[in-house]
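First up is the structure itself, then whatever we jot down about it.
Note that this complex is displayed minus one protein chain, with the remaining chains in position.
Chain lettering (A and B) follows the sequence in which the chains are written, and residue indices restart at 1 in each chain.
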Amino acid sequence: MRIFSAQAWWAAVGRLVPAAVAWSTMGLLWAAEPPLSSETEECVFCHEMVTPGLVADWRASRHSRVTPSAALGQAAAERRVSAEEVPAPMSDVVVGCYECHGQNADAHPDSFDHEGYRIHVIVTPKDCQTCHPVEVEQYSRSKHAHAWGNIRLNPLYHQMMRTVGNPEEPVEAAPHLAATPDTEVCYDCHGTKVEVQGMRTRELLDGSEIEVPKLLRWPNHGVGRVNPDGSLGACTACHPRHSFAIEIARKPRTCAQCHLAPDTPAWEVYRESKHGNIALSMGEEWNWGAVPWVPGRDFKAPTCATCHASALADTDGTVLVERTHDFGSRLWVRLFGLPYAHPQPKTGATDGIRNAEGQPLPTTFAGEPASEYLLTAEEQKIRRDEITKVCVLCHNTDYAQSFLERLEAEIERTNEMTRRATALLQRIWKAGGADPANPFDELAEMKWVENWLFYATSIRYARAMGGPDHAGFKNGWWALHRNLLELEKLARESEAQAPK
Amino acid sequence: MRIFSAQAWWAAVGRLVPAAVAWSTMGLLWAAEPPLSSETEECVFCHEMVTPGLVADWRASRHSRVTPSAALGQAAAERRVSAEEVPAPMSDVVVGCYECHGQNADAHPDSFDHEGYRIHVIVTPKDCQTCHPVEVEQYSRSKHAHAWGNIRLNPLYHQMMRTVGNPEEPVEAAPHLAATPDTEVCYDCHGTKVEVQGMRTRELLDGSEIEVPKLLRWPNHGVGRVNPDGSLGACTACHPRHSFAIEIARKPRTCAQCHLAPDTPAWEVYRESKHGNIALSMGEEWNWGAVPWVPGRDFKAPTCATCHASALADTDGTVLVERTHDFGSRLWVRLFGLPYAHPQPKTGATDGIRNAEGQPLPTTFAGEPASEYLLTAEEQKIRRDEITKVCVLCHNTDYAQSFLERLEAEIERTNEMTRRATALLQRIWKAGGADPANPFDELAEMKWVENWLFYATSIRYARAMGGPDHAGFKNGWWALHRNLLELEKLARESEAQAPK
Partner (left out) sequence: MRIFSAQAWWAAVGRLVPAAVAWSTMGLLWAAEPPLSSETEECVFCHEMVTPGLVADWRASRHSRVTPSAALGQAAAERRVSAEEVPAPMSDVVVGCYECHGQNADAHPDSFDHEGYRIHVIVTPKDCQTCHPVEVEQYSRSKHAHAWGNIRLNPLYHQMMRTVGNPEEPVEAAPHLAATPDTEVCYDCHGTKVEVQGMRTRELLDGSEIEVPKLLRWPNHGVGRVNPDGSLGACTACHPRHSFAIEIARKPRTCAQCHLAPDTPAWEVYRESKHGNIALSMGEEWNWGAVPWVPGRDFKAPTCATCHASALADTDGTVLVERTHDFGSRLWVRLFGLPYAHPQPKTGATDGIRNAEGQPLPTTFAGEPASEYLLTAEEQKIRRDEITKVCVLCHNTDYAQSFLERLEAEIERTNEMTRRATALLQRIWKAGGADPANPFDELAEMKWVENWLFYATSIRYARAMGGPDHAGFKNGWWALHRNLLELEKLARESEAQAPK
């Protein structure tokens, strides 16, 4: 039998003893016999057989154990519901199938009759806000909520998607390849516009049939999903069904579903950073569910959620940084080049931005920001201070400021590289080596995009989160420099072949 | 001392209380003083000193604690041995060194005399099948079992390996580089053909010497290893020594030893999918060893094993999906393009497939499937239904079907891209820009291979498992499109230089 070290023993004791102290209050919160609504009881009765994994997952969730009124009885800082009150009868049953899928039935074009109940498949922020209105309101202001329109309604980004791949409308050169309404790849993260097209019949595996709404561009759990009820967003993007666990949302792999190299390498940079090393090495010993979340006690190094979303408190429970579900609200600068890094946009919906040349971009090709649509220096300082509050929970101010200043210097330097890449593309356009009519459909143009979208962005992310390889050999300075040389070769070839 | 949350307390209680209930039966199964054979006792006596890590690993394993007859006494669905009976005296001792390394001595060309015993180094499926015959039989039908021959005996794939790297036979241009029989890289995953070349003397670190069989192309644990006893496969590919733990095989990193980007990006797609996020975030709380495996209770999101191999049951223990060790048997379509995606082959051994043009490929260069060797539509439906059974454990049928239909649409679209890439290569061949005699040894040819082997495959995997970035910027539509433009540039250059 294996012998365990002192640490293991302390860890075990540490887990049990304080929990025992907390026992009495827990008994009040997590009911031994949680009261289910009669509707949910009926749902569970069948679905325990037809989708047993789903029901078992929900049974292990907080939703299945706690009634809204019990949740409202918690101390303010520890509360996970932000409603002032939750109407009866919902307040006195746990949050079960019918409480979500039966709510606001008339507002849901995807409502349908199923075993005597009117239910809808797609639970939306409008449903969740019954208990979580503050989170829904904050979220509605974020770029996340507008992620569908931010690409679909921006004519330039839409052109890029149409050109490069998986077009949602027929590409001229290959009309037979018109994607079905369900196959747009960018929208897996950004969210689709889900629409109801009447009802359809589906054959079950046992040969029987079921009538269900025909949902276009479904399944989808993108952050900016346009729901049939008109609401924006999918809470399940970060709180996956049917546990909806805060623990998952706080772990970095949730963000890593989308924020990935080469265009937004947050996860790759994080996991190679010191923060990521500590979190991924020691996280199994941390308390991922505590509300509020206490740095140093509940966790030892930040994850994405820590810096960008969570409420953080000291060991006395005093909240030092407020929770937000507007995930950009602690950010002052946008590292993601379009094509240059620039101050964060004022609003989550960015499709209306126009630069000085009338293009739907936050900067011109020369790098001038579309300032009217972007944060002012004063607004930037407020946000920069907000995230610095998180840094100084564990680092001294000089350390934090020096770190951020180094990032700001790197932004300048990478923006200069975008200027060089753009100048090379303009030489190629001028020599006739590519046609600017569509700036995404030729090799030189794709290489230009890679310069700012992949490499400059990667270097900035690496600086912002301390994962140096993505500023070096991994899509960093090495790749950026080589890309410039490749663009230069294309420029020389174009000029050699240009009509005199 | 740190304070833990309610969840931590419930988790701790959840771990201990039910286990206590299960205590009495466990006492019967895991003997306090497990009976070792006298041979194994002798092995252990020395090897505890010479390879202490190996012995300690085995001591912590199920094999070291449970006798086959105790294992056979388990309820059918919970049994980990599939034999009807295990012959004495093996049935009444635990599975120790000698039970595996001393079994079937005469069948093993690598048997040798060692400290008074005739043992063999390489334990094979023929040994394992004494207790696990159903698994061995299923496995023998899989592409895994035939992974060596599927590349070594296919003249086209063999030519690719010879050309591109790490050739096992002299490359014409560099005969001095003939690989030793041990250095073929593809075979690390596919398995080598291990052969015995008499005995050799090895010097130990203390200066003494030992006589052991000289094994060519060893060590190797590839899935299709051709063993000295003629059997196919290495159970240790997924059940690594000397714990052979089912927990490891069920965790996704086991498959991630081989199923990796850019050619088979199963792991990369999985870890960025919602399933992967949940499993990698919360898996430390799951029960990875339960047989059968209950979705929602033992685990909350599937891993590779869940969908492709494991026996899955409801909480009453009723098995809903049967276990298989023929890992393709729940698959109807092969996403891996050769060069086009196509129906799964009928048999695990694919080296005999010939397309309509006589090439050893499951499709022609124009995309026509070699239907004679591939599943019929009826056979495809049976397999598609089988994997859908797994989906509907947690998702409704409409959700699952819409998901699969989207994959099927993407297969069509990516296959069309392979048609375009092939047409470009044929232009280059026609213009003399490359020589089709060896379709793998020129730049245009390698780019053509990347189009279908890397990018089209990647997009399909991303759709099949819901990790969208591998259909987008990570070896997805972006890379596929750029690759087509690069091929087109090579075609234009070739045509400009072609003799008029």
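Everything that follows uses one rule, which is that a contact is a pair of C-beta atoms (placed from the backbone, for glycine too) under 8 Å apart; a residue touches a chain by one contact, two chains touch by 3 or more.
Just so you know, these numbers come straight off a predicted model, no measurement behind them.
Undergrad: Which one, B:Ala88, B:Leu156, B:Ile210 or B:Ala496, makes contact with the chain that was left out?
TA: For the chain that is not drawn, the touching residue is B:Ile210.
Undergrad: Per the definition of touch given earlier, which of B:Glu99, B:Asp298 or B:Asp469 contacts the omitted chain?
TA: B:Asp298
Undergrad: Looking at B:Leu36, B:Val55 or B:Ile278, which makes contact with the chain not pictured?
TA: Looking across B:Leu36, B:Val55 or B:Ile278, the contact with the absent chain belongs to B:Val55.
Undergrad: In the full complex, which of A:Gln74, A:Gln159 or A:Thr388 touches the chain missing from this view?
TA: Spelled out, the listed residue whose C-beta touches the missing chain is A:Thr388.
Undergrad: Could I get the residues of chain A that touch the absent chain, sorted low to high?
TA: Touching the chain left out of view, chain A contributes residues 1-10, 12, 60, 271-274, 276-278, 280-282, 284, 294-297, 300-301, 314-315, 320, 385, 388-389, 392-399, 401-403, 405-406, 409-410, 413, 416, 459, 462, 466-469, 471-474, 476-478, 480-482, 485-486, 489.
Undergrad: Given the full complex, what residues of chain B touch the hidden partner chain?
TA: Chain B touches the missing chain through residues 2, 14-23, 26, 29-30, 48-57, 59-60, 62, 121, 163-166, 174, 176-177, 179-180, 182-183, 185-186, 188-189, 200, 202-205, 210, 212, 215, 218-219, 221, 240, 243, 245, 247-248, 251, 253-254, 256-258, 260-263, 284, 287, 289-290, 297-298, 442-443, 446, 454.
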